[in-house]
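Note that one protein chain of the assembly has been removed; the remaining protein chains are unaltered in position.
For chain A:
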Amino acid sequence: MSNDSIVQIKNVTFSRGERVIYDDISLDIPRGKVIAVMGPSGIGKTTLLRLIAGQIKPDAGAIEFDGVTINKLNRQALYAARKKMSMLFQSGALFTEMSVFDNVAFPIREHCKLPEDIIRTMVLMKLNSVGLRGAAELMPTELSGGMARRAALARAIALDPQLVMYDEPFAGQDPISMGVLIRLIRSLNDALGLTSIIVSHDINEVMSIADYAYIMANKKVVGQGTPQQLRKSESPLVHQFMAGEADGPVPFHYPAQAFDEELAEVLKA
């Protein structure tokens, strides 16, 4: 798999202050596929995307993207690498002072010196592919949550990147928007020859389009495989996550002293 990987994470350790987020993790993102990264809330799934984008640097290990080691690049080379990737943020992160059209045109105007009519054609094509050509002149505040995310998706693919990273793309979406986004992610991936990494904990939605998935917990990759393989996994942690069970290897209770002991102390007091 590694020869045809667009991203390779090799023995990466990352911590925030005292708290270790990742402890010696390795994973491969094969080119042209839709890859899901799943795991319980708060284990740093978004951090993984920021590491790949070079926004933060690991304490140890290497992150390779398209043949270059992202965490060793200087600023100029890192910015050059970023032109080949893009990220869809959870909030959409549209620029609020610009119309939808100008938002999508923004990366093109920043990086390419093109005549305005060509930019217009490119932007309308991208907006059409997410079904928002008619909303080109609206401001971000006039869009629904689902539309804002689709507009952000059009902006993310404006420069035809090789890799698109989706940070919780389905969070807070109604079933219709969710269905639209799921189909869009898969169809754009195949039509434009992208590679997609989706960070999410909406298991059923992600599993319906992912080619391969990683499950992360306890600072490690605890399971990986195709959706079918993961559903059949016998690992208790993977099983708990896939079945959405409240208690298991990931405990329901935050660590505390025994309940009866605490009650006894309260009664004694």
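Before moving on, here are some points about what is shown:
The rule is short, and it goes like this: a residue touches a chain if its C-beta (ideal position, glycine included) is under 8 Å from a C-beta of that chain, and two chains touch if they have at least 3 such contacts; residues count from 1.
In the analysis below, contacts and distances are computed from a predicted model.
Name of the non-displayed chain as stated in its UniProt record, restricted to "Intermembrane phospholipid transport system permease protein MlaE", "Urease accessory protein UreF", "Pyridoxal 5'-phosphate synthase subunit PdxT" or "NADH-quinone oxidoreductase subunit J": "Intermembrane phospholipid transport system permease protein MlaE". Annotation: of A:16, A:57, A:72 or A:111, A:111 touches the absent chain (contact as defined above). Considering the whole complex, the residue from A:5, A:71, A:86 or A:99 that touches the absent chain is A:86.
Touch with the chain omitted from the figure is made, among A:12, A:53 or A:154, by A:53. Where chain A meets the chain that is not shown, the touching residues are 53, 55, 79-80, 82-83, 85-87, 89-91, 93-96, 106-107, 110-111.
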